[in-house]
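What you see is the complex with one protein chain gone and the rest in place.
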Amino acid sequence: MGTVRVIHVSERRRTLTFWERTYLLEVFRGLVLTARHFFVNLWRHSLWLVGVKSGPPGAATFQYPEVRRPQSPRLRTLHRLAKRPDGTPRCVACMMCETVCPAFCIKIVAEEVDDSSIEKRPKSFDIDIGRCVFCGFCVEACPEDAIRMDTGITEIGALSRDGMVLNIETLLSLPPKSERGDKPVDFLQQQLVQ
Amino acid sequence: MNAGLEIGVAVGKTIFIIMFALSLGGLLTWVERKQSAVMQDRIGANRASILGLRVWGLFHIIADAVKMFTKEDFVPNTPHKFIHAIAPVLSIFFALLSFAVIPFGSSIVIAGHSIGLQVADVNVGILFIFAMMSVAVYGVVLAGWSSNNNYALLGGIRATAQMISYEITFGLTLVGVILIFQTLSMQEIVRAQGGLLFGFLPRWGVFLQPLGLLLFMTAAIAETKRIPFDIPEGESEIIGFFVEYSSMKFGMFMFADFIEQILVAAMVTTFFFGGWQVPYLGDTGFAFPWGTTWDLNTWMVESLRVAAFVVKVSFFCWLQMLIRWTLPRFRFDQLMNLGWKVLLPLSLANTLATAVIVLWVGR
Partner (left out) sequence: MPKLTIDDRTIEVPAGTTVIQAAEKLGIYIPRYCYHPGLSIAGSCRMCLVEVEKAPKLQIACYTFVTDGMVVRTTTEKVTIARQAILEFLLANHPLDCPVCDQAGECKLQEFYMQFGQYDSTLLENKLKKHKAMPIGPHIMLDSERCILCSRCVRFVDEVTKTHELGIFNRGDHSELLPVKGVTVDNAYSGCLADVCPVGALTDRDFRFKVRVWYLDKTESVCHGCARGCNIEIHSNRRRTHHNDGRLIARLKPRFNGEVNHHWMCDTGRYSYKSIESDDRLVQPLVRLTGKGQEKSDWTLALAQIDEQVTHQVGRSGVAAAAVIATPALSNEELWAARGLFLQGMKIEKIAHRCTPDPNGVEDSLLRKTDTFPNSFGANLIIGQPHTADPTVDTILEAAAAGKIKTMFVIGGGLLERYSTDLLREKLRNVETLIAIQTHRSVLTEMATVALPMTSFAEMDGSICNFEGRVQRYNQAMPPVGQSRPLLDTLADLANRWELKTAPRQPENCFAELAQNAGYFAGLSYETLGDGGVNPSRRSATAATT
């Protein structure tokens, strides 16, 4: 943690020198800068092309989908519903996530259970991924740690709007990234069939 | 030379220059994407493949063409459907027409006939180019007006204002060139740049008219409506005169843009960088200032000259791309200020100074 530098807005706009104001010199400096990038990168690309791959690459691009960016462990990805040890959902349908959701994409219907230590559980739990903004508020709000966004799934697609609505069975079936590793889920396939 | 042969030769030259402009234009669509990518530490388009072959995204040219031709040709609800259809044609037609007077080589002798390497050696070539470039504005204006869309109209009006403002500078800077070389013929201007200055410097326009080159380049980029002068388009604000165009009609506008870019490169080459001239290369071979000579036959010389022309044009295309991907867009008032308050007085001063010097030296 360094010292905090305070920038006053009035100071941010400094007066330009004469040469800066003529614009021409600055244009040339800009052109030199971009041209340097051009030639340096061209040189690096050429080296890689002829097989010399020891130097730095000419571009910062990840060649998705062959190469994927490493995911931060904090990355908010597709939701899943956590389970209790006995396999039932942890969710108690308290509607915190539904309430906090700024996109109104969570729809829960509650039902009663006979077990007085649980009392309430979700009858249905739908997340409309087509509307979700991946803000993670639902995870923050959850008092039971039941909804999590740690599946590592970022590719979500369906052929219809209805296909974008994930029901409770799907959400419960998704494993966390830590369990799944890099193994792909057949999630996309399932959705496309719908 | 009989008339039939003459027509045949003219058609041949026309085909050559049009093929040259079109294929270079097509290539530029790829260059634009690729060069910008390399400049910005990216990779750029590289996905189009034929049989798994990607060749650095070159097939994107074909993919783009196929896409352009097969997309829905959407025509807006406008009472001027014909004008709407003709506008992109005007744009690209007049851009291509200007190439008629660009000399891409000196002349070759085939079977005793001397053939000038220029489609038409008009003795008022410069004026012809100006005429064509002025008419090309109509394509843009009519597109904006006939689209029945406020944004398109705004783009068209902006284009008109911009092109009228910068055409004056555009013309005035060339007055200096005309004064020095004392001719309006493009071929003559190139030939006049063949000599040497102070015994070692090629007698190119750039050394005689350095300020003229700067002004000309600026005005020329403004004429072609490319960044930083792309206010008629202004994707982030109004999208521009072609907002209501789709499919190949839009493609034609885009292509006209690249053709004009090549045209500007060709004009800069012709007026300021000796056209097809290669330094120290005369009709019979190289004659270097330190006395060495290197004899070449006519074919070799002409090949070198055409190659030099192509290389120079390619370089200036690259340079324009570099400018386009470096500078941000002007605001409209800045554009007008620059045009009327900076470039116009400077070009007037340049003309005056040139005239005085030409008179003084000539006497």
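Here the chain labels run A and B in written order, and each chain numbers its own residues starting at 1.
Methods note: contacts are C-beta pairs under 8 Å (C-beta built on N, C-alpha and C of every residue); 3 or more make two chains touch, one makes a residue touch a chain.
Note that this is a predicted model, so its numbers are computed, not measured.
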{"item": "Chains in view that touch the one left out, judged over the entire complex", "value": "A"}
{"item": "Candidates A:H45, A:R76, A:K120 or A:R180 - the one touching the absent chain", "value": "A:K120"}
{"item": "Hidden-chain contact residue, picked from the options A:P70, A:P143 or A:G181", "value": "A:P143"}
{"item": "Contacting the left-out chain in the complete assembly, out of A:H45, A:K83, A:K107 or A:R131", "value": "A:K107"}
{"item": "Which of A:M95, A:V139, A:I156 or A:L172 contacts the chain that the document leaves out", "value": "A:M95"}
{"item": "Residues in chain A touching the chain absent from view", "value": "92-96, 98-99, 107, 109-112, 116-120, 143-144"}
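Here is the rule we go by: only the chains that are shown with their structure count from here on.
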{"item": "Computed distance of Cα centres, chain B from chain A, in Å", "value": "46"}
{"item": "Chain A to chain B touching residues, read off their complex", "value": "24, 27, 30-31, 33-35, 37-38, 41-42, 45, 58-61, 63"}
{"item": "In the complex, chain B residues that touch chain A", "value": "35, 37-43, 214, 322-323, 325-327"}
